[in-house]
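Of the protein chains in this complex, all but one are displayed in their positions.
Letters A and B mark the chains in the order given here, with residues in each chain numbered from 1 onward.
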Amino acid sequence: MVRLKSFYLFMLSILLQVWWFPMASLDWISYGLFTSMTLGLGLFTIAMARNKKRQTANTMKGSRELMWLRLKKNKTAMVAMGVLIFLSYLTVLAPFITPQSPLDTDWGALSQGISSTHWLGTDDMGRDIFARALFGIRVAMGIGVTAVVLNTLIGTFLGLLAGYYGGKTDTLIMRLLEVWNAIPFILLAIAIMAALGTGIGKLILIVSLSNLMAFARIIRGSVLTVKEHDYIAAARVIGISDTSIILRHVLPNCISPILVLASLSIGETILVIAGLSFLGLGIQPPMPSLGGMLANGQQFLHENFLMSLVPGVTILLIVLSFNLFGDGVRDALDSRLND
Amino acid sequence: MTQEPLLEIKNLETVFFTDDGIIKGCDKVSLKVNPGETLAVVGESGSGKSVTAMSILNLIPDPPGRVMGGEILFQGQNLVSLRQEEMRKIRGNHIAMIFQEPMTSLNPAMTVGDQIAESVILHQHLGKKAAMKKAEEMLQLVGIPAPTQRLKEYPHQMSGGMRQRVMIAIALACSPSLLIADEPTSALDVTIQSQILKLMKKLQEQMGMAVILITHDMGVVAETADKVAVMYCGSIVEYGESHDIFFNSKHPYLQGLKQSVLSIDDMVDELPVIKGNIPDPLHLPQGCRFEPRCPRAMDICKKERPRPVYFNDKHHACCWLHGGDHDTRS
Partner (left out) sequence: MLNYTLRRLMLLVPLLFFISVMIFGILKLTPGDPAVVLLGERATTEALELTREKYALNKPVHIQYVKMMTHLFTGELKSIYYRENVIMVVLKKMKPTLELGGAAMVLAILVSIPAGIISAVKRNSFFDYASMTTALFGISIPVFFTGILLIYFFAVKMRLLPASGYGGGIFTMDGIRHLIMPAFVLSFTMMASTTRITRASMLDVIKEDYIRTARAKGVREFTVIMVHAFKNALMPVTTNLGNQIARLFAGAVLTETVFAWPGVGRLAVNAIFRRDEPLVFGCVLILSFIYVVVNLLVDLFYGVINPQIRYE
């Protein structure tokens, strides 16, 4: 259990990054985040090591441990996870790694190439590209993960309601979602942005409503199967409340598909956020965002290719790692693939 | 009686290369089938019955499996050494196969007629029209009512028994000289089971083909088989004519197998079963593979694998119980 808790702590500390926007003066938050992340990761490693000892003695394993074992066997997924952890550390430690601020303009060094002061050069306004990319990763991962978590929570909630109560609730929720799903997400985003304007909060809101159908459908399906089991009826007969049945008996049985879907959709969500930022509808300047950097870079393609290359490769690396990790989680949880 | 056998398998070895190790699906299996006769291959699941059958048609999925040794002589031709293209001309044409799962063995995206006609077009070089006519005749032959309409239907529109009839129609469409039926009735209702068995028996007599019937059901064996091969852990432990197998069985495994399917009028309190499970194929016992479960195991059973002991021309068993009494002829 320690292992899981420390993992959650670690994830939470990554999540927290989103609330710390790139203001280099707030170094102490960075320090706090670093401490909690290291603590979480350390506990996690210790628990894993301890777990390994136990394994030899006990051959009966829970499904979650089995999944973890399978995931550990998958080398690509482990490397991807390593890259993600490394990137999270990098972003948290950003102010300590480079003395350059992502916002300060160096008018003496406009659009420069690689140098010892500006490791990856500067952009058209003399801002350090490396520093901007680091803070861009922080924002992308922070908002991406937050949006997926919210998306998962909302989707799961709707799916649970629809599946558990059935009847009119089910019809209403699923029909609404069908209409929602019948409009391509980008168009919904454009409509919402046109009505409400842009901003981080709205961005998270929009993206967290993007993939509801997929979650709700899968959860509803699992709930319908779980509901058939006798123990649910038994729980109801002895007067356990609906909420309690859902939380204690139904939800734990749907964890696998939720995990798979969530981990597979992080990559795509980050791409969507980067895309909206590229269009100028996502994260707004001056806050550094990888998508925004690319949009800026395209204008100076002739003069300074680094301005496009650095943020582009960075997004690719993040999304690739999340996708590889997501594939690993799917393979580990989907027993169908393991026969 | 020295008859030229239709199919003769000699020392067949089929091996599976898995992540955890090497599994011998068939370990030196030898058997003979004469034209027109029925050989039943009996054994628990995992005993290598299906692997033997699939090896004959070279249908073992590779990877992980492969035929590593032995010969499969069909009408004098060694199937193991045939090239894929030559093998293809034998499959469905001279040797046909019926599978266990009628629900999943038919292609859901093709009409029943097309599926029957396909092998006719392929092997008999008939035109589409003639092949469909042949398909209709085949449906009639396997007792499907209104064949003209059924021809255009899809598998999901049919019941399990009906689908197995279609499978038989597909298999017999080119009048093969050998039919391999891999548990053709185990997935069906009891009443349908006997219908299908009767149908197969009738068609076998009509067309004069030989049948290899793979089953774990001793009742089915008693009804249909001329000869019986009993398999355990990839090898044949007893082989003989049906009469010998039922009334003069030698191997403790077969004896146990027979006891476990006593008919209801025997009225026993407790159905005798063979204790334990099939051993892990990755860690087979060193000696006789049945030794850990055998009620009459001896010391030698642990150390050495028994060789076949012949009781008459055709009847033999691999067991140390009979090792001293009879001379081996091989």
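Keep in mind that, in the parts below, a residue touches a chain if its C-beta (ideal position, glycine included) is under 8 Å from a C-beta of that chain, and two chains touch if they have at least 3 such contacts.
Everything numeric here is computed off the predicted structure, so don't read it as measured data.
Which of B:Val67, B:Ala96, B:Leu213 or B:Val309 touches the hidden chain is settled by the complete complex: it is B:Ala96.
Checked against the hidden chain, the listed residues A:Leu120, A:Leu160, A:Val223 or A:Leu294 yield one contact partner: A:Leu294.
The chain not shown here touches subunit B at positions 57, 59, 84, 88-93, 96-97, 99, 101, 104-111, 118-119, 122-123, 153-154, 156-157, 167, 170.
In the full complex, the hidden chain is touched by subunit A at residues 178-180, 182-188, 190-196, 267-268, 271-272, 274-275, 278-281, 291, 294-295, 297-298, 301-302, 305, 308, 312, 315-316, 319-320, 323-324.
Keep in mind that, in the parts below, only the chains that are shown with their structure count from here on.
Each chain gets one centre point, the mean of its Cα atoms, and the points for subunit A and subunit B are 53 Å apart.
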